[in-house]
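Only a portion of the chains appears, each positioned as in the full assembly.
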Amino acid sequence: MIQPGTLVMLVNKKGKTYFRTVQETGDIHTNEGVISFEQILEKDFGQTISTHLGKTFYLLRPTLYDLIKSVKRKTQIIYPKDIGYILLKLNLGPGQTIIEAGTGSGALTTALAFVVGQEGKVFSYEQREEFSLLAKENLKRISLDTRVEFIHQDIKEGFQQQGVDAIFLDVRTPWEYLQQAYVALKPGAPIGFLLPTTNQVSTLLAHLEQNSFFGPQVTEILIRHYKPVPERLRPTDQMVAHTGFLIFARKIETQ
Amino acid sequence: MIQPGTLVMLVNKKGKTYFRTVQETGDIHTNEGVISFEQILEKDFGQTISTHLGKTFYLLRPTLYDLIKSVKRKTQIIYPKDIGYILLKLNLGPGQTIIEAGTGSGALTTALAFVVGQEGKVFSYEQREEFSLLAKENLKRISLDTRVEFIHQDIKEGFQQQGVDAIFLDVRTPWEYLQQAYVALKPGAPIGFLLPTTNQVSTLLAHLEQNSFFGPQVTEILIRHYKPVPERLRPTDQMVAHTGFLIFARKIETQ
């Protein structure tokens, strides 16, 4: 049975989705009628719930994918298609430590906190306090905030950590912080970047080698969704054409 | 300092890569000369090593991305671009349990074992014993085999587990095993599939709803690599155009 404090997802057949932290009492107003928390507290995940209008919703536990999509945002967020790949390239799993900057709305932070587990740690830097607070709230809602240290500081001054397992920089001019990143990273460890323009990619590539980062890889990931109709299978009409270029490299010994 | 038994990666400037488990003694023959394990045992990750011909290699710790790429294979493997997305959609992180079938060469198994951590568990089904053995060897090499139970069984007979957090089926006719998957899955939990042809996708979609799996999503992920040359930035000439379609759904209560 669902417990109070649990984050749940209500989805109807058309895919309309509501995320709510379950309360002892109160109502959820959907586009197809009202569902009460009392109803939810009597259910398990995977079950159906009817609104007061008799419309059906499914009660589901959000996956990491859903959590990322549900982040309350004041900024552009990093997309799941990119996050999945970032996790593999940065070798993120249970027990790892990682620095990210900037925090933004906390979409990537959510994924990082999820995969590093209780033994891992995310150090998330952000200059604009309103974003730090928003991200903290987003992480708190899903009980992952204890795995994250939100740091409200200009990274030009350097990072407070040393020997971290990976760094991800989602900032406008990452080439200005390569020395700071170099100091904070464990030898041989991976670093990643997200940049929207080709000009930024060129500038970053030119700086990476000079700063003892090896083996740069530049990629972009495209995702195409299909309308899931068995007898009329076809891609959707529109797709996201660009989020950003992903760049990865490794810290190597200065020669 | 690198310890014997560690899996290391040697990479030169052109990207030529060698994976080796470090021994007390012996040689690694590269295309640019010989490196001895004794040399490696005196180094740390991120440092350079010279071959007997004076050529430089970097000594790196493989990331999850590298581990997947380095899997010894007798089958087509699932690509990192797809694996990253699968992890998010299946909500895989520390402590989760997952069933996969078939094991194949163990590329996805590697990623699953990596992210579920020591508290998690992967149940990997495979009918052809030679693949089970190959995958087990691949996982043993990176000390992740203890997190995996390799099961050599026809999944038509059903799965031995119940209440698992997720299932991934990479088999030719997954619609034949939906009831078995339904029984094994925790209510509300996600299931994923990889299928190469559109006909298979149509057939699967037609079966999913009948078997109480909700909210099917069909996607494909494309990755495009760029030549990382700052002053001549451009996509590579060729790319992988297709690995497979990814399909995801959720187990819901039978009504």
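A and B label the chains in the order they appear, each numbered from 1.
Everything below uses one rule, namely that a residue touches a chain if its C-beta (ideal position, glycine included) is under 8 Å from a C-beta of that chain, and two chains touch if they have at least 3 such contacts.
On a predicted model such as this, the values are computed, not experimentally measured, just so you know.
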Checklist outcome for this item: The full assembly in this file, of which 2 identical chains are displayed, is built from a number of copies equal to 4
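The rule we apply is simple: only the chains that are shown with their structure count from here on.
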Checklist outcome for this item: Within their complex, chain B touches chain A through residues 11, 15, 44-48, 58-61, 63-65, 68, 80-81, 83-95, 111, 114-115, 117-118, 186-190, 198, 201-203, 205-206, 214-231, 233, 245, 247, 250-253, 255
